[in-house]
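A single protein chain has been omitted; all remaining protein chains appear in their positions.
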Amino acid sequence: MTTAEALDYASVFVFGLTGGLAASRAQLDPVGFLFLAVITAVGGGTARDVILDRQPVFWVGEPANILVACAAGLICFVWAPRLESRRRALDWLDAVALASAVGAGITAARWEGAGVIVTVLMGVMTGCLGGILRDVVCNEQPMVLRRGELYVTAAAAGAAAGAATMELGGGIGPASILCGLVAFGLRAGSLRFGWRLPEYRSRPPRS
Amino acid sequence: MTTAEALDYASVFVFGLTGGLAASRAQLDPVGFLFLAVITAVGGGTARDVILDRQPVFWVGEPANILVACAAGLICFVWAPRLESRRRALDWLDAVALASAVGAGITAARWEGAGVIVTVLMGVMTGCLGGILRDVVCNEQPMVLRRGELYVTAAAAGAAAGAATMELGGGIGPASILCGLVAFGLRAGSLRFGWRLPEYRSRPPRS
Partner (left out) sequence: MTTAEALDYASVFVFGLTGGLAASRAQLDPVGFLFLAVITAVGGGTARDVILDRQPVFWVGEPANILVACAAGLICFVWAPRLESRRRALDWLDAVALASAVGAGITAARWEGAGVIVTVLMGVMTGCLGGILRDVVCNEQPMVLRRGELYVTAAAAGAAAGAATMELGGGIGPASILCGLVAFGLRAGSLRFGWRLPEYRSRPPRS
């Protein structure tokens, strides 16, 4: 297994954990945990593969991804309180998973010959869509709408940095690494220092 | 028309009825009834066909499915009160439709050469996704999150039984029948005897 493959499975696992924790907040039965773990873990990559017509969809080709997501869901069913109390640690793992998933997204898009714009979108989609599906199904406030945090923004900035590197002739390897570093860096800054973008205010205060 | 085809249309019709009843709870106009009937009836199979790259999508190939779903929607517009008062009967019809749809899902996946894991997922998706879409669009509590009932669980158990049968060399026919019986049996047990899985509790009572 290459480093990239190991990172892919690790992302699926961590996203699965966030799905399982959402299931614990909704107090579901074990099948509900599996369900949310799976859609959170593979939702983004599935949309990417369907839109780019990559056949087979990644988890149809490698069903071990589903098993990894299910394992994460069951772990949450058994140990969610212990995981919740480590929420902070999980946020950091999620930041790594996000960075890795965005990198995987732009790499996949580039393999399909996508240009800069589509590559950036595919990076964001791979990193963020699973979490959005989880939040919509659970009727929680979708991540992308949570104010005061960089999440989609971190994904977008990382994807843009990676896509620009590839466009300027850098290889896919260096581009994914740069992408991951930028996405992780911004997300980490948001978690650690509260970095954020200005929000929309309908009436800015007069100076 | 074979028995399998007749069952497929019957499932589309019954799922369409549940969509129409959701429209009646939201007090929509007739087009809203058609809309919800159609997405409930064909949503799961559409996702299955898109992910497995089965072309054409089943209702693009056989648009009569859409007409059947629309008929169910219109029937609800006219007779929803009478149907609501037979809610219990409809739950039993829905159990049959679920069992039939899960069987159709695993059969389709097997035809595409899917392995056990993907086959199970496709069975669950075909049986449950339409209802989840209906609930998300209507802003009702999604079925999969409703506690104290076996629904996704019944679908998953049936799909697993069918997939295992096929893996062990059983034909597609016997496998679908076993799948349907298991899914219907669990759903029926949940409706009739209140069978359920243990739910997640953050603090189990000390003994």
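Lettered A and B in written order, each chain numbered from 1.
FYI, a contact is a pair of C-beta atoms (placed from the backbone, for glycine too) under 8 Å apart; a residue touches a chain by one contact, two chains touch by 3 or more.
All values derive from a computational prediction rather than experimental measurement.
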| item | value |
| --- | --- |
| Touching the absent chain when the full complex is considered, from A:Ala10, A:Leu52, A:Leu74 or A:Ile172 | A:Leu52 |
| Contact with the hidden chain (one of A:Leu121, A:Ala161, A:Leu178 or A:Leu191) | A:Leu121 |
| Residues of chain A (touch criterion as defined above) contacting the omitted chain | 50-53, 114-118, 121, 132, 136, 139, 141-142, 144-145, 147, 152-153, 156, 196-203 |
| Missing-chain contacts mapped onto chain B | 23-24, 26-35, 38, 46, 50, 53, 55-57, 59-60, 63, 66-67, 77, 80-81, 84, 136-139 |
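The rule is short, and it goes like this: only the chains that are shown with their structure count from here on.
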| item | value |
| --- | --- |
| Cα-centroid distance, chain A relative to chain B, in whole angstrom | 29 |
